[in-house]
Structure formats: structure tokens, C-alpha cells
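Only a single protein chain was left out; the remaining protein chains are all shown in position.
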Amino acid sequence: MLLYRRLAVDKMKTIKLVSHIDLNEIYGLLQHPEAGGIDLFIGTVRNHAKGKKVLKLDFEGYEPMALKEMEKLADKAAKQWPILRLVIIHALGTKKIGDPVVVIGIASAHRNEAFEACRFLIDELKATVPIWKKEYFEDKTMWVNAHP
Amino acid sequence: MLLYRRLAVDKMKTIKLVSHIDLNEIYGLLQHPEAGGIDLFIGTVRNHAKGKKVLKLDFEGYEPMALKEMEKLADKAAKQWPILRLVIIHALGTKKIGDPVVVIGIASAHRNEAFEACRFLIDELKATVPIWKKEYFEDKTMWVNAHP
Amino acid sequence: MQIILFGIAKDIIGAQSLTLPGGHGVQTVHDLKNWLLDQYPAMGNLNSMAIAVDQEYAQDEMNLSENQEIALIPPISGG
Partner (left out) sequence: MQIILFGIAKDIIGAQSLTLPGGHGVQTVHDLKNWLLDQYPAMGNLNSMAIAVDQEYAQDEMNLSENQEIALIPPISGG
């Protein structure tokens, strides 16, 4: 299910929040005839955190603001690197172990820019986009990063 | 069509040469319950080189040696970073614009190692694995990198 | 003045959103943070607390008014 979607008129970027990430569509979103390199980062649900078994995760977002922040990051990246295609997709809702949670994809003429922009975007997304992750352990739940 | 394949007994790595890269299988090869980050590099066929229009590419490999070199790179990477899953796949034969040519995938607990190992592997692959690329232009063909 | 809540802030306050009672005296983002910390001391244990105004992160000095969309942003953990 598509929750929100913004697509620039030039089709350069795909930025959206979804309940399920479809990895099979990603390559099509990143293909460009001038592209020589694509870097794709996929964040996934790990089965443990701080030594404890994780059963599942819940993601909550301040959706309109999250999309605005994702757009800002895309604009920043596009100013720093010659990007041909850009994808930022984050999942919301309940995710189980192994599920993709976030996908960042960059296509550029040369691989260096793709790696750098991809790394920049995932680091910045984690620092600025208002999305919250709750871990379900066997004996409790916990909002990640909430407390020191 | 699968040309060659080596799969370590521990399933940690998938190293192969193929005539067609199936991107839809890659995520399955990289999934691991302890993985938090996956970095995937996809090298693709660009529509131009040195300002000239490229029609297609042909890839030729010294197949058994290429696989050995890919295995060596995987072992080097596994010594440097805590890798949970590793994929190195290179296509051989004729490729058209936009086709994937090479895929490097790394799954690790944290994203830093995934980015670093992925970057290392594509850089080293280009420097050591005996594979040759011929570009078809409108008026000629050229083996890439052959001459200064 | 109504505040949209997310994540652990919903658990601490026990609601999806919060309406400040009459006479709250909150004029700036800074005032709002102080008011929240005063009313809900558990907020003080969080790693951070930001305020978004009209879906943008707001500086402490920013003035608040009734017609803005105001949200409390506890420590984020996306990605």
C-alpha cells in the first residue's frame, strides 16, 4: 500500500513512505541511460538489539514532515553530487525480522558519487527524518534512542 | 543461464559468472537474521563513452581464473570486515544499455562495514579480475582500457 | 494550542495529542519545552526533545500561535 508519494516532474527522484517495500521495483526507478553505477542501501530488521532477542518492530512517522525532510535531503544530495536517479523509501507499520525498512538508491555516471550520496542520505535520514522505531522484546517494548 | 557458481558451505557467499543478472534474487542471497544493513552496488551499461554513443557491450572472461580472483577478494573482505552475507556476480556476453553488468552485495550488522566492504570489492574487482569489455560504437569497436 | 505527539511522547503523556489549558503562558518554542518538562517530568529523561512548527524543525526563539501545526518530536530512530 502506498501511503504517500512525491515524484518530481523530471522523474529524477522517488521519495515515499510505504507499508511494504517492494525491492523488485527499485532497479526500474534507478535505471538511466547515462548511469554507470548504482548504489543501493537497504536497512533491515535485525533479530537482536543490545544482546536481547527482537521479535518485531513498529515504525511510526510524522508523515508529511518526514516526506518534507526526505525531499530536503534529496535536494542537498543533488547539489553535492551529479545524481541521475534518486530513491528514498521508508516503511511504516509493523516489520518482522529480515524485512527491508528503508531503501536509499542513487544512480550516477560514476560509482564514486553513487557511494558517497547514498552514504550521506542514510546518515542524514537517521539524523533528521521524524520516524520512530519501537522494538518488541520477549518481556517488553522500547522506543529506540529515546533514553540515554 | 548459470555459467559458473561457487557457494561456500556456510552459505556466507555467492560468487558467480552469469549470462544474465537476476536482480530479484539478490536480496534473498543477502538476507541474514543478524543483518541491519545491506549495501548493493550495481554496475550498469552507459549509453556513451568518451563522448561517443555506445550501442552495446560484450564481456569476455577467463572464467576459472576470474572466479578464483573473486574468491580471493571475498576472503580479503571477510578478513577486514564482519560480513554476514556476500554476493559477487559478474555478467558475461552481450549487454545492452541499462543492463546490470556486475553486482556486489554485502550484508552486515551495521551499515558502515557494508558500505566499506562493497566499495572495496568493486574497486578491487576492476583492478584484478580477468574480464574484458568491448564497446560497440556506431563506427567501430574498442576493447576498454587496452590502450593509453 | 494543540500539540501533536509521537513515539514515546504519546506514552509519557498518555494521548495522541495534547491541548494546552487556558492561561498556559506559552509564547515561544522555548516556553513550550519548559511547560512540557514542568508538566511531564519524564520528558527530562529523553535524549532530546524538538518542536516542529508547520512541519519544520523550529528554533527555541520562534513565536507560537494558534493557527500553526505544532508537533513534539522525541528522539527519532528511523532508518
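For reference, chains read A, B and C in written order, and residue numbers begin at 1 within each chain.
In the analysis below, contacts are C-beta pairs under 8 Å (C-beta built on N, C-alpha and C of every residue); 3 or more make two chains touch, one makes a residue touch a chain.
Small disclaimer: the values here were computed from a predicted structure and weren't measured.
Peer 1: The chain left out touches which of the shown chains?
Peer 2: By the stated touch criterion, the chain not on view contacts B.
Peer 1: Looking beyond the chains shown, say which of B:L40, B:V54, B:A74 or B:V101 touches the absent one.
Peer 2: B:V101
Peer 1: Can you work out which residue in B:K56, B:K76 or B:K134 touches the chain that's missing from view?
Peer 2: Considering the complete complex, B:K134 is the one touching the chain left out.
Peer 1: Given the full complex, what residues of chain B touch the hidden partner chain?
Peer 2: Counting over the whole complex, chain B touches the hidden chain at residues 43, 59-62, 64-66, 68, 90, 101-102, 122, 125-134, 143-148.
What we mean here is this: only the chains that are shown with their structure count from here on.
Peer 1: Quick check: how many Å separate the C-alpha centres of chain A and chain B?
Peer 2: About 23 Å, centre to centre.
Peer 1: Let me have the rounded angstrom distance from the C-alpha centre of chain B over to the C-alpha centre of chain C, please.
Peer 2: A distance of 49 Å separates the two centres.
Peer 1: If you look at chain B, which of its residues touch at least two other chains?
Peer 2: none
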